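Showing chain A:
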Amino acid sequence: MSAAMWIHALLWLVGLLLLIAVVTVMGVWWERKFIGHLQRRRGPLHHGFHGLLQLPADMVKMISKEDIVPDSADPWLFQIGPLMVVVPAIAAMAALMFAPGFGLLDMNHGLFYIFAFQTLLPLGFAVIGWSCASKFTLIGALRAAAQLISYEIPMLLAALGVVVAAGSMRLTDIINAQAGVWYIFKEPLGFAIFGIAVLAEMNRTPFDLPEAESELVAGYQTEYSGMKFGFVQLAEYSVLFTGSYLVSALFLGGWNMPFLPASPLWLLLKIVACMTMTMWFRGTFPRLRVDSLMSLSWKWLLPIALVNIMAVAALALALPGIY
Partner candidate 1 sequence: MTPEVRAVLARHGAVLDESGFDPRADVARDAWRACAADLHATGARFFDITAIDRGEAVELVLVLVDTPSTQFTLRTSCPNESLRAESLAGVFPPAEWGEREVFDLFGVVFEGNPDMTRILQPDSSTIHPLRRSFELEERTW
Partner candidate 2 sequence: MVNFPRKGVEGSTETMLLNVGPQHPSTHGVLHMMCEISGETIVSAKPVIGYLHRGIEKLAESRTWQQDIVLTDRLDYVAQFSNEWAYCRAVERLAGIEVPERAEWLRTLLVEMNRITSHLIWYAGVTMDIGALGTPFIYAWVARERIFDFYEAVTGARVMPNWMRLGGVHTDIDSAMLKEMRDFLERDFPVEVDEYEALLVGNEIVQSRMKGIGVFSAEQLVEWGVTGPALRASGSERDLRKDVPYGVYDRLDFRVCTDDVGDSLARCRVRLAEIRESARMCVQIIDGMPGGDVRAKVSRALKPPVGDVCVRTESPRGELGVLVASDGTTKPLRFRVRSPIFYNLSAMPHMLPNHLLADMLVIFGGIDTSMGEIDR
């Protein structure tokens, strides 16, 4: 590897970490503001312009908080747990492409790479939940593992429909294939399944059972404080960003826009719109119960996803020019 490549990689790494920090801070601010207005109140207001400085202040508070390790916790797993969540979440972001040729790694199998790292998340949640020696975290972790694994399958099948249509797993190819018609119009069923499954993958309402506040206090993250809690939050917002990116890139045309030149701006707008949708759900919906969550995935999403991928494959064979 040449020095230039190293510098390139290093710059991207710093850039991505900054992006994650900005996404987390702005995401939290936007979420509080947006839900505040949904609820006939105004959200953070006093620090900075419309409360913009509230979040940096919260971050400073979080960093300076005491790091409490429960007595009966497993000391090693308790320390490693947050890293096991935050590292895959950030690593998955390495394959995101923001414009043609503009991204850290334009891999042949970029989509596969992202899903591979996201699959590691349930393991981290299980470690977190087990290590705390608290029953609430244990139940939360088991819920998280069960939920993430069962929603992964319909999500991957729905994404496979796009891969079949685009004929590539490279994100750039998939997005460029949507220069004409977005896949949301070609595969509306796939979009619906993917959207629901991604929502569950991100642990967002109405699928926020792993951290169901009213039942499990805070689910798997109950015992964490200080920066370890911050890491878990960081991972959550990274997953939220990645999930919104995937919806935008696979189904909403990525950086393409009808009648307008392609630009990374469109992609960012779509990501923000997707994130706002999840916040809207959060302010509107209560949460599902465990058994209906599972039956939704296995009894409805999975069969429909299988039908969807067969239909897409058949159409791709029958109408090669259009699909």
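A word on the picks: all candidates are chains of the complex that A comes from, given by their letters.
Here, contacts are C-beta pairs under 8 Å (C-beta built on N, C-alpha and C of every residue); 3 or more make two chains touch, one makes a residue touch a chain; residues count from 1.
All figures in this text were calculated on a predicted structure; none of them were measured in a lab.
As listed, 1 or 2 are all part of this complex, and the one touching chain A is 2. Those residues of chain A that touch candidate 2 in the shared complex are 35, 38-41, 72-74, 130-131, 133, 135-136, 138-139, 205-206, 208, 212-215, 217, 282-292.
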